[in-house]
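Shown below is the structure under consideration.
For this depiction, one protein chain was excluded, whereas all remaining protein chains were kept in their positions.
The letters A and B name the chains in turn, as written, and every chain counts its residues from 1.
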Amino acid sequence: MGRHVHTAGLAVAAADPVRPSRPGWWRQALALTGKDIRAELRTRVAMSAVGVFTFAALMLLAIATEQLRDAQAVRQTVVYGLLDRQSVAVTGADLRPAWDAVGKMGLLWVLLSFAAFSGLSHSFVHEEETGTVTALRLSAPAGAIYAGKLLFNLLLLFAIAAVVTPVYMLITGMPAGTPGVLALLMLGGCGGLAATATIVAALAARAGSGGALYGALGLPLLVVFLLLLLNAASGLYTVDASVVRIIRDVGGLFSYDVLIVAVSALTFQYVWEE
Amino acid sequence: MDTRVELELREVSHRFGLRAVFENVCGTACGAQTLVVAGANGSGKSTLLRIAAGLLAPSSGRALFRWNGQELDAVARREHLGYVAPDLMLYRELSAAENLLFFASLRGISPSREELISMLAEVGLKGRGRDLVGAYSSGMRQRLKYAFALLARPPVLILDEPTANLDDAGVEIVRRIIDDQRVKGGITLIATNEARETAWGDTCIRLGSQ
Partner (left out) sequence: MMTTTSTPPASSPSGRKTAPIQGAWWKFVLVGALMCYVIYGAFFIAGGAVGFGHSGDPARIVFFHVPVAVLSYVCYAVGAVYGVLFLRRGKPLDDVKSASSLELGFVFCILATITGSIFAGVQWGQYWNWDPRETSIAIMLLLYASYLVLRSALADNVAHRGRLSAVYVLVALVPATFLIWVVPRIPYVQSLHPQNVIANPSNTSPSYKAVLFPSFLAFTMLYVWLLQVRVRFIQLSERRASRRAEQRGQ
């Protein structure tokens, strides 16, 4: 209309220098992740909880499996010794290693699952407990919130896995297999774990019960995930595994991740809004 | 004015479980009006405000929000309103300035340092921008909530217990904000028990049994 009315804030959005149009959800998600990281580095709550838990668990693991690792070393010597002298036929059950590579991978992921379910709830439970949920709801749509929290949990889990895995491999002697496939496996595994942990954290935070409920709800969801992961791991440790097989197994793992994220993204608004 | 905002409460009822809080509440507010919701403790004032802000879906009835003639749903309207309430909290582990910058970035605003300083000065927190909110007194937190609500200069202000925890200077700031809102042609929705604040309104909705 050409008439300039001095009503700051009520003028059409695009013309107002203070209030441009709303940013995309991706920007908002990144802003939220950045805020969470900054707050986390300052207070170090989740990091220290998870860190202490994980290293205590590693220590327990080292102590508990000492016998197992010794038995395995002995058995390997025996096996090599027998083969050397090409003597007595041994049944299949005796030659099988006491604790094979896939078993070790399984235990690593049990460890990471427990680590995840001790620390990844912080992102949502903290918001709920300190009452900052309302401010967030007023400022960004549910989808952006979910994406931001998922990204934060993913980064946290990557950091934990990056530290824990080498230490674990040292303690238990878990082989690396094909490094590229191992990296993919860890990526897919962390993705599925973080995705499950995030949506369950949102549920548990809303339910108001925090800790115990969080673990009880989340770990059952991980059983199937673990099976898929171990299946991919057995492909990783097979000598000369075909590429098709690896793609199928690791792809199966990633498809699970994608499905969990998809369902979570679709249903998160029902958890977040009232 | 170029834009119009309208708030309409159409037979809004809400119940928690089996207990009905209020039923068939009606009211309207257009630009430059201040609507006050009054009532005893537990009469549902906060609940009604949350419904108006789109934070809560009413059991029945509708709270309509029209911006430029266009009806906005519960999520879309939050872009255009500022909300202050006792249960609204900001991040205690961040400083006031960091809080404002974060929420501004979520709304797509990147205020400069000068703008931040003036925002804080407007609510009487000049020079306290670097302090962590966890170290603030309750009165200072209340003032920061106003800075948060006013970030995008919204056409609608929803204030639940506007002067809670505030000293006389703080009350004066709130009165000025509400006056500014009226001058700009925006709506203010207030929930209160205090007679002084009830007097600020043009129309009043009273909740609770007579």
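The rule is short, and it goes like this: contacts are C-beta pairs under 8 Å (C-beta built on N, C-alpha and C of every residue); 3 or more make two chains touch, one makes a residue touch a chain.
If you're wondering where the values come from, they're calculated on a predicted model, not measured in any experiment.
Novice: I'd like the shown chains that the missing chain touches, ordered by label.
Specialist: Contacts of the unshown chain, counting the full complex: A, B.
Novice: Which listed residue (A:29, A:228 or A:246) would be found touching the missing chain in the intact complex?
Specialist: Counting the whole complex, the residue in contact with the absent chain is A:228.
Novice: Decide which residue listed in B:117, B:132 or B:204 touches the omitted chain of the complex.
Specialist: Touches the omitted chain: B:204.
Novice: Per the definition of touch given earlier, which of B:25, B:72, B:106 or B:178 contacts the omitted chain?
Specialist: B:25
Novice: Using the touch rule from the top, list residues of subunit B that touch the missing partner.
Specialist: Its contact residues with the unshown chain are 15-27, 43-44, 201-210.
Novice: Go through subunit A and note every residue touching the omitted chain.
Specialist: Output for subunit A: 102, 196, 199-200, 203, 206-209, 213, 216-217, 220-221, 223-225, 227-228, 230-231, 234, 252, 256, 259-260, 263-264, 266-268, 270-271, 274.
Heads up, the rule we're going with is that only the chains that are shown with their structure count from here on.
Novice: Let me have the rounded angstrom distance from the C-alpha centre of subunit A over to the C-alpha centre of subunit B, please.
Specialist: Measuring from centre to centre gives 39 Å for this pair.
Novice: In the complex formed with subunit B, which residues of subunit A make contact?
Specialist: 1, 3, 5, 7-12, 16, 18-23, 27-28, 31-32, 35, 38-39, 42-43, 130-132, 134-135, 137-142, 144, 273-274
Novice: Can you check the complex and tell me which residues of subunit B touch subunit A?
Specialist: 1-3, 5, 53, 55-57, 74-75, 78-79, 81, 83, 85, 87-94, 98, 102-103, 105-109, 111, 115, 148, 152-155, 184-186
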